[in-house]
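In this view, the complex is presented without one of its protein chains, the others remaining in place.
What follows is chain A.
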Amino acid sequence: MAKSALLKSSIAKKVAMALSGLFLMLFLAQHFFINMTSVFSADTFNSISHFMGNNPLVQFVIQPILIVGVVFHFIMGFVLDFKNRSARPISYAKNNGAANSSWASRNMIVSGSVVLAFIALHFYDFWFPEMVYKYVDVNPLNETRYFHELAEKFESPVRTALYSISFLLLSLHLWHGFNSSFQSVGFNNKYSRSLHKLGYAFAIVVPFGFIFIALFHHFNH
């Protein structure tokens, strides 16, 4: 089969979407554990952040892969959503979607778009200042700045609220996305029932953990 035909195929896109989603969930999990340390110890959070911010492997290999992964995921998400909508030119006068599927599964583009808006805000808040600090202004290394930068951001009630709302939608995105990605890559067997429970746990623990971290710093200021 020609490679071009393969790339155009629906299943190849589905698998690619799932792999990017799985990769983003791995990233989310490590981000979650690092941020969680900020609740227990400013020093631990500072030293891990310093490592992540200055390790060449993380900075110049993993970070670009992550950015490509995010961009691929949301562009593909929009492309697929557009194509899927056009596969039904005339919609039903009466449709009872709730009878056979979850809200989260039918509205991945809605939850995804909110997460995308959040990612933009997050880049503006942390990533751009970080890049300017390190690579434009070329400041000297400072291993203890990270905790304060984080805590300061959550002084604002507006930002804390925006973060929390976004994580609620991330939770819905993952409620369907976690299990969906395993189904997409063909994983459906006797272990799937247990995996589903793990997926729902992930979709709750990680986003609500992030909300907890945001609220923790907001109220501890």
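Structure notes:
Rule of thumb we're sticking to: a contact is a pair of C-beta atoms (placed from the backbone, for glycine too) under 8 Å apart; a residue touches a chain by one contact, two chains touch by 3 or more; residues count from 1.
Methods note: contacts and distances are computed from a predicted model.
Going by its UniProt record, the hidden chain of the complex is named "Succinate dehydrogenase / fumarate reductase iron-sulfur subunit" among "NADH-quinone oxidoreductase subunit E", "ABC transporter permease", "Electron transfer flavoprotein small subunit" or "Succinate dehydrogenase / fumarate reductase iron-sulfur subunit".
Listed here are the chain A residues that touch the chain not shown: 1, 5-6, 8-15, 80, 83-84, 86-97, 99-102, 105-106, 108, 176, 179-180, 183-189.
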